[in-house]
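Structure incoming, see below.
Here the complex is missing a single protein chain, while all its other protein chains stay put.
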Amino acid sequence: MSLQIEMEHHRKALIVRLKGELDHHNAHLVKARMEEAIEKGDSSHIILSMKDLDFMDSSGLGVILGRYKQITGKGGKMVVCDINPAIYRLFEMSGFFKILTIQDNERLALSSLGVVS
Amino acid sequence: MSLQIEMEHHRKALIVRLKGELDHHNAHLVKARMEEAIEKGDSSHIILSMKDLDFMDSSGLGVILGRYKQITGKGGKMVVCDINPAIYRLFEMSGFFKILTIQDNERLALSSLGVVS
Amino acid sequence: MNEANFMKLQFASKSENEAFARVTVAAFASQLDPTLDELTDIKTVVSEAVTNAIIHGYDNRGDGVITISAEIANDTLYLTVEDQGRGIEDLEQAKQPLYTSKPELERSGMGFTIIENFMDQLEVISSPGKGTLLTMSKRIESKKALYN
Partner (left out) sequence: MNEANFMKLQFASKSENEAFARVTVAAFASQLDPTLDELTDIKTVVSEAVTNAIIHGYDNRGDGVITISAEIANDTLYLTVEDQGRGIEDLEQAKQPLYTSKPELERSGMGFTIIENFMDQLEVISSPGKGTLLTMSKRIESKKALYN
């Protein structure tokens, strides 16, 4: 019932892997960790991997939207990958697909950003 | 959160494998299924395997004691095997080891009864 | 499983209880033998309603009490989530997709929309200064129905 946040810099992309359950209780952690990495790091883009995210509610939508605004404000892009069907429905309902790019997995996300090694 | 009961006749022994959680809610099922098998079958002994039993409380102790009395009343023996530490403590607390034989696994249980093929 | 069953849960308005509330309602609802998707819907709805009570109802103070009740009657789960917090002034506005009164907290404004989508029915009763009561229901297409 807890959340783990894993981060990896890959060329110009910051890969963020969320594992466990993302809700209001831990959304501020995701915000703080990502905000810091975006400000300090030299990544232009964010890849958000939800492969091992078992649960997410609208508090997750809020924190993702916040980071989307942050990275696009710096001229970067955000790609979300490995979304399970339940989270897909939340994205759909909120019209996120109009602004977010989604990809099946990290590899495709990287290549869509043109940062594959 | 439910219980599965698997039964197998092996020579003169009835092997009963309990899987899941054994409590008051389903103890009567264990009683009914085992009672029937003991009465109808031609098994002299019972081997109770708890390898995949994740939870048991004192309702389990009651139904085991009941079957112990039933099989010994017919001159048979009862061997319990693959007990996890939590269930071991329940057995210990209730003095069950004075009457029940325990073995590490089914194979040893069978050979202790002298019914290995 | 056909006789009505019920439970009522009360807990402190602390964010660590959001996961606890989800697990509890899901454990209760599992008596209806829902699919994994249905269970996720229910967990999400509980999470939305409880989070709203904490953030909006009690302004993130941990000293409020949140009450959940659940009843299973035939194949339907009836659910209520209640707080004695600040209440909602304009309910129609609150229910608009993407509307939030706390954008500074990075709220998405999607809570009510999600609840309405995932449940068959939602009724909200709220009085400013008194609190908010959500009454919901969801029919579970019980897998067991095939055998009974």
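Letters are used for the chains, namely A, B and C, taken in the order the chains are written, and counting of residues starts over at 1 for each.
Rule of thumb we're sticking to: a residue touches a chain if its C-beta (ideal position, glycine included) is under 8 Å from a C-beta of that chain, and two chains touch if they have at least 3 such contacts.
What you see is a predicted model; the values in this text were computed from it and never measured.
Q: According to the contact rule at the top, which chains on display are touched by the left-out chain?
A: Every shown chain touched by the left-out chain: B, C.
Q: Going by the touch rule given at the top, which residues of chain B touch the chain that is not shown?
A: Here the touching residues of chain B are 1, 21, 23-25, 27, 31, 55, 57-59, 61-63, 65-66, 85-86, 90, 93-94.
Q: Tell me which stretches of chain C touch the chain missing from the display.
A: 1, 3-12, 14, 16-17, 19-20, 23-24, 27-28, 31, 62
Everything that follows uses one rule, which is that only the chains that are shown with their structure count from here on.
Q: Compute the centre of every chain as the mean of its C-alpha atoms, then state which one is farthest from the centre of chain C.
A: It is B.
Q: Provide the C-alpha centroid distance between chain A and chain C, rounded to the nearest whole angstrom.
A: That pair's centroid distance is 26 Å.
Q: Using the average of all C-alpha atoms in each chain as its centre, how far is it in Å between chain A and chain B?
A: 51
Q: Hey, how far is the Cα centre of chain B from the one of chain C, in Å?
A: 43
Q: Give the residues of chain A touching no fewer than two other chains, as numbers and ranges.
A: Where chain A is concerned, no single residue meets two or more other chains.
Q: Mind pulling the chain C residues that touch 2 or more other chains?
A: none
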